[in-house]
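Mind having a look at this structure? Questions to follow.
Note that one protein chain of the assembly has been removed; the remaining protein chains are unaltered in position.
Presenting chain A:
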Amino acid sequence: MAGVIRRRARRQRLFRWVVLTVLGIFFLLPLVAMLEFTTRGAGGGFSAHTWRLLVDWPKLTETYPDLSTGIRASFGLVLLTVALTLVLLVPTVIWVRLRLPRLRRLVEFLCLLPLTIPAIVLVVGLAPVYAWVTYFLGGSPLTLTFAYTVLVLPYAYRSVDAGLSAIDVRTLAEAARSLGAGWPTVIWRVVLPNIRSAVLSAAFLTVALVLGEFTIASLLNRTNLQVAVNLLGKSSATMSVAVSLAALLLAFVLLLLLSLVGDGRRRTLKKEIS
């Protein structure tokens, strides 16, 4: 009997490793190919020229002005979109949970709506609106913040909503209120600290989505990172692949950092207690 259980455990372990290896190859192989392509020198040898140029900001700006504009625009968009999404969404979702639970389905429907609308359809609808946006605010790529905020709503909403579902918001809010807290205090000092990781993951999803967005920016004639990479691909394939790989790695590092922040806090708490 013990032998059968051991054999079964060994088989399961082997299966797990096979699955992990296949998935690892599936995901890593294109990245390795990208890295190899961007480090291929003249005559097939190794060259770090593209990567050295990528991290030398003044030289990069001089050599590829459109790319540096796109990078700056995308980072600006990331900051603004994260800020606007969180400022609009988090208090709204908390308020609906606490005070207007009957509106929850409606808010959920509205937030998830962009998921069902293809980007091209969204642009058709947004184009006239953006004519006015351009009229009032100019043609800066940063005005894409408004479109991106709508675009990230489904992901950010799901994340925040899941965070709120994990705690008894109503009881916590009532407990805080009975102790003398006003609504802003309840949200800021009781609810937010307890959905911190959900808010962080909403922010991360927003970062990932904004860094990777191409269709809306391109169709609304704004230059962001992906539009710049696309343009660059026509003149310097090596640099455009390097930038794409760097953007992917950046997203990966962000994800890692976020999960480390959460784990680190948990570890610190455990250490303090033990």
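As a working rule, a residue touches a chain if its C-beta (ideal position, glycine included) is under 8 Å from a C-beta of that chain, and two chains touch if they have at least 3 such contacts; residues count from 1.
Rule of thumb we're sticking to: contacts and distances are computed from a predicted model.
The complex includes a chain that is not drawn, and of the options "Glycosyltransferase", "AhpC/TSA family protein", "Heterodisulfide reductase subunit A" or "ABC transporter ATP-binding protein" the UniProt name matching it is "ABC transporter ATP-binding protein".
Touch with the chain omitted from the figure is made, among A:Leu84, A:Val123, A:Ala162 or A:Ala181, by A:Ala181. Touching residues on chain A toward the chain that is not drawn are 167-168, 171-172, 174-182, 185, 190, 193-194, 196, 269, 272-273.
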